[in-house]
Every structure is written in structure tokens, then in C-alpha cells.
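Could you have a look at this structure, given as C-alpha cells, before my questions?
All protein chains but one are shown in place.
We just call them A and B in the order they show up, numbering each chain from 1.
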Amino acid sequence: MKESIEARQARAGRLFVAPALTLIAVFFFVPVIGGLVLSVTDFDIYAIGSPDTARFVGLRNYADLLANPVFWKAVWNTFYFVFVGGPLSVLVSLVAALAIHSRLTRLPSIWRTVYFLPVVTTLVAVAVIWRYLYHPRYGLLNYGLGAFGIPPIDWLGDPHWAMPAVILLAVWRTFGLNMLIFLAGLQSIPEELYEAAHLDGANDWGRFVHITLPGLAPVTLFVAITTMLGFFQLFAEPYVMTQGGPLKATTTIVLLMYEQGFRWWRMGMAAAIAFVLFLIMLAGTLIQLRVTRERAR
Amino acid sequence: MALLSGCAGGSHDRVTLRFWAMGREGEVVQELVRDFERENPKVRVIVQQIPWSSAHEKLLTAYVGRSWPDVAQLGNTWVSEFAALKSLEPLDTLAHQSLIARDADFGGVWDTNVIDGKLYGIPWYVDTRVLFYRRDLLKAAGYDSIPQSWDGWRAAMAAIKRRAGQDRYAIFLPTNEWNQPAIFGLQSGSTLLADDDTRGDFEGPPFRRAFDFYLGLYRDGYAPPVNNVGIANVYQEFERGTFAMYITGPWNVGEFRNRLAPTTPWATAPLPGPQGAASGVSLAGGSSLVLYRESKHKAEAWKLIEYLSRTESQVRFSHLSGDLPARRAAWRDSSLVGDPALRAFETQLTRVVPTPKIPEWEEIATRLLEQSERAIRGAAPPETALAALDRDVNNILEKRRWLVERERQRAGTAAR
Partner (left out) sequence: MKRALALAGWNALLLAGALLTLIPLLWMVSASLMPTGEANTFPPRLLPSVATWEHYQTLFTHLSVLRNFRNSAIVAVSATLLSILINALAGYAFAKLRFGGRDRVFGFLLTALIIPAQVGMLPLFLLLKTMGLVNTLVGAIVPFLASVFGIFLVRQYALGIPDELLDAARVDGAGEWRIFRTVVLPLLAPILVTFATFTFLSAWNDFLWPLIVLSDDAKYTLPVALASLSGEHVQDTELMMAGSVVTVLPVILVFLALQRYYIRGVMMGSVKG
């Protein structure tokens, strides 16, 4: 009797996971492997019509990519976005979380909802809005800056300001998410620690540095890694606002991949770009984890 | 191949044709289509409107996704791409049998649709680029009309610039467009690509001459180093006289009339050429109507194409859309004949040349504009920019070279 229950359970277990596993295998893992295969061919528009024109080219796509200055510009732009925008976004989230968590704050759940609202919005819609906000003459941003005496900036037309413009948009759109995570982290730090420190004579700043920050360490790592991974995939904002310009200032790795794959139909090359992105993201994650482990020692 | 078989019998049900059209043309063609349906009661036409901004990607995705229309409007620089994909029906026989006569005068336009000796599209409407200019500013500089040769043109620009001063210019050439350098190259006799369109020829002497001429216009201060986004409002600046000349297409005839103050004296002229009028060629733009090879209703689809090519349809379409008719006979219509601004276009259309008719042209044109911009901004000397361009272009064309070579070898073995 007991055996048959176990056997039934095992069978049900396999049946229950079957749909999900099949779907993931067919529509995720197989394409990923397919991507790897594509990346060593020169599959392009000719090949879509007549597959016999596709050739195995080994690592040539990767070699061409590494020799292409546009690729390096895309890597530079993406890194600029990740390593300037990332910490900025995390910082703003932390400040917002601390602000909401503070005892002085009334109606914390209202502020929390408001600060979170940008996260929920559709990226394309938001990029469209900000494109108008960034207009050198008619945009609200320059108008607001003008009130402080700052001359108008051509946010989306000037190669020096285009990426900062994209960063500002990304920070606005994502700080609410990490803010929530920091809030969860803050709420999990026991009150007794603060009280004990207070009794020991520590002031606000001391408590912040010695209790809050260390208490937030695991959450900070999580936020740092997930933000970094998300930012590496920057695509929609430059696609809608600047098409990768001006002068390729906002061309990112994913935008390059899209252009190669769906504008010029160089699918082999696009697959190679996607794979390089994966390797970069993997490296970034491993490095972050390693650095944290070193620091913990 | 059975082209005209199928649903021609009277006992068959209605045939539904799918017709893809872009932008404004897609909006206005619906009226003509309704009349076509009235004339052909057994045929129903569904017009799908596609915005220009995504048309190229859309057409290609549709090809991959196997969801073709029966008839489509294609920008004529795209005809070669889709012919290369073997998705279009060759139209030589149909055109020969029908009333659509090849236009001897507008030969260049027709030519853009002939790929590897076969006709793949019927020109629907045309456009080309001519010179729009401020008559008053030209006259004040001492010229009654635009000089026909490059030397004369430069002299006129110099005169205008002398009078204009520091912040004003003779001509506006957006730095991020490939049309201008390509046009000058074609005027100089360059074919842009060589060896059966498998190699770049931008370093060759004809293009180099054209490129130097083009860069010289910026260097000498005749043209501002500004792109088409940085200008803010082209119409306002033309009205203010910030520049006196602008190379653009027929859509701006209507726009100029709408947006400029009526007192602004402007006119159009065909482009000057290196050696005078005859060498002043321009690009043969416009759209063609194509028939998809996989269409199940080719006979009816051809009827639609024929209908839209009739002189009356061409005239009517021209009124509705503001586009210029592709059949010269339609130009006899009073509204077109009487419009002084359009005369330059009619003349220019007898002197147009196609860009290389290969699928890779779009990408090559993008590289051309990138390298031009580099050279204009002084980020690279012209030799470097053109060498880089040829390198890029040769890379892009590598697959085509391999395919052409493969075809050659196959033909060679077959011949043995």
C-alpha cells in the first residue's frame, strides 16, 4: 500500500513538471544551443531563402566582432551605462528606502507606492515621454534647469549628453524596485541592535555605518548583481529615443545585436553578439561574488 | 509557369487580394482601390498600411514568416533585395503583353526595376532630388539662374556666402544623409561598386573627385556642418535665409507652399553636374508595384497593377498623394504641366541613375553616410574615410562575392 503511494507520487511528480520542463527545454534551452550553433555560421538573408548558402565559419564571427570598432564602442557604452548608472540607481534606491524607513516619515506606504510607480510603466511609453522631456527647446527638463540659470542642453543630440540622458531615465525607472528590496532588508535588521548601540552612546551616523550598512550587506549584493545584469541588457531606451546615436553614443550590445540580426539579417553575427553578452554577464557576476567573498574575509 | 491560370472563370467565388502600401500612399490609394473593385466586381482588395519607419523590417519579417501579400508597394531601392530572395514574380512577359509601355524618356526610373536582366517591378510613382533655392538671394548675388556646371555652381555659392556672412550659408546639406555624396559620385561617373557589384569603388578617382567636391562645400563654409536633426526646423531656416539652397524631393513642394510665408520667393532647378547639364544626374527614387511569386491570384493582382498604371489613375493618385507620376503621359495633365515648381522634376527624371541594385545597398549606404560624416567633421582625412568605407563595403559584400563566384563555377561546369 505504502509503495504504491510512493510510486504514484513519483509518477505525478514527473507528470506535473513535464509541461514546464518541456516548454523550457523546447523554447529556451534548445534556442540557446541553437544560438551557439548559429554563431559559428554566416546565416544571413540569403540563407533564409536558400539554406544551402549558409556556411560554417568557425570563430570568424567572433573574430570579426573583436576587430570591429563599433562593437567596442557598444561595449564601452554598455559598460558606461552599467558602471555609472548601476551604482547611481542603487544609491538612489538606498536613499529612498532609508527615507521611507525613517521614523520621521508619515504615510510611508503612499511614498512607497509613488516611488515605485515608474517601475511598473511600459518602457516604450516612458521612453517616448522622456524623448519629449529632453527636447532642447520645448522639453520640461531644460526649462526646469533654466530656472537655475543652466543653459539648455541638447540631451539626445549631443554625443556627450546622450548616455547621461539614458542613465537618468533608467535610474528614474528602476530605483523603486531596488528601494523595495532595501526596505525589506532594513525591516529585517533587529531593533535591539539599534537600541543597544544607542545605549552604548553611538550617534545616528555611527549606527548607520556599523549596524545598518553591514546588516544590508547581503541585500546590497543581491541588488548590485541583479541591477548589473539588467543594465547589461539595455535596449528599449536607446532604440526608441536615439536609435543608438548620436554618432553611436548610445549603441549598446543588445542594440547592436538587434541591428545585425533584424535590420541587416546577419543572424550568425547577431547570435555571436548575444553569446559574448552572456559571457560578459557571467564574468561580471562571478567577479562580484568573488570580490564580496574576499572582502568578507 | 502557369501565370494566368486559376480563378478567371465566372463561376468562381470572389478573389481577395492583399495589397501592402506604405505611409501616405497607403492612406490615399484606398480610393483608387474602391474604383478598381467596382470595375472588377469579383475582386476584393484589402489594403494594409505600413509606416515607412518599420516597412523594411516588416517586409523582411513577413518574408521569413511566410505571410506575403499578393501585391506590394516597394521602395524601388528595395526591389533588388526581394528579387534576390526570389520572392518576386518576373514581369517581363506580363508587361510585354499589356498596355503598360516602357517609358523611353523615364528610362532611368524603369531601369531600377530591372535586376539581372529581368523586370521585377512596375514604377508606381517617382521621386528624385532637385535643387530648391531662394530666387531673391541668388539674384542678389548676381545670378538669374542656377549655373549648370559644378564650377559655376561653386562660384554662385561663393557669391551668396560673401553676401550672407558668418552665420548664414549658401546651401544646406545634412551631414547624416547618404544621398548627396552618392549623387555627386554618380554624377562624376562613379558606379559606387565594381566587379558586378561585389567590391567597393569608393577609393576610385571618380568618387574621390566627387567626395572632394562635397567636402569642399563644408570646408569653404558654403554648407553648415549640421545634420537633419540639428537644424530644428528646415522650413523656418529657409524662410529666414539661413541658407539659400536645399537638395530635396517633391514632397517639399507642398510643404514649402504650406509652411513658408507666401512672399518667400523660391524655385526649383535640376541639379548641376560636373560637366554641365547632361552630367547632372540624380537618384531615381520612388516606389514600384511588385507581384509576389507565391501569390495565388496573379491574374487579378496583375490587373490591379495595370489599373494603377493607367494614365488617369496616375493623375488621380498624384493629386491625392502629392507624389509624381511614373508614366510620362500623366505629366501632360494640366495641373502638373502648369506648376512651375514641377518642371525641374520632369527634366531631372530624364536624367536619373539607379544606385547599385543589390540587397546589401541599404547597409552600404549607411556606412557611406557614417564615413562622410567623419570626414566632414574632420575626424578623418578623406583618403582614410574612403579606405575605411571600401574595407567595410568589401566585408559586407563578402557573401555576395562568394555566391557570384559559386554561380560562375557552376555555370562553368555546366558548360563543359
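Note that in this section a contact is a pair of C-beta atoms (placed from the backbone, for glycine too) under 8 Å apart; a residue touches a chain by one contact, two chains touch by 3 or more.
Just so it is clear, the model here is predicted, and its values are computed rather than measured.
By the touch rule set out above, chain B reaches the unshown chain at residues 23, 48-54, 57-58, 61-62, 64-67. What chain A contributes to its contact with the hidden chain is residues 5-6, 8-14, 16-17, 19-21, 23-24, 26-35, 37-38, 96, 99-100, 102, 104-107, 111-118, 120-126, 128-133, 135, 137-140, 143, 172, 177, 180-181, 183-185, 188, 219, 222-223, 229, 232-233, 235-236, 239-240, 254, 257-258, 261-262, 267, 270-271, 274-275, 277-278, 281-282, 285.
FYI, only the chains that are shown with their structure count from here on.
Remark: chain A residues 42, 44-46, 48-50, 53, 55, 64, 137, 154, 157, 246-247, 262-265 touch chain B in the complex.
Across the interface of their complex, chain A is touched by residues 56-57, 60-61, 63-64, 81, 84-87, 229-230, 232, 359, 362-363, 373, 395, 399, 402-403 of chain B.
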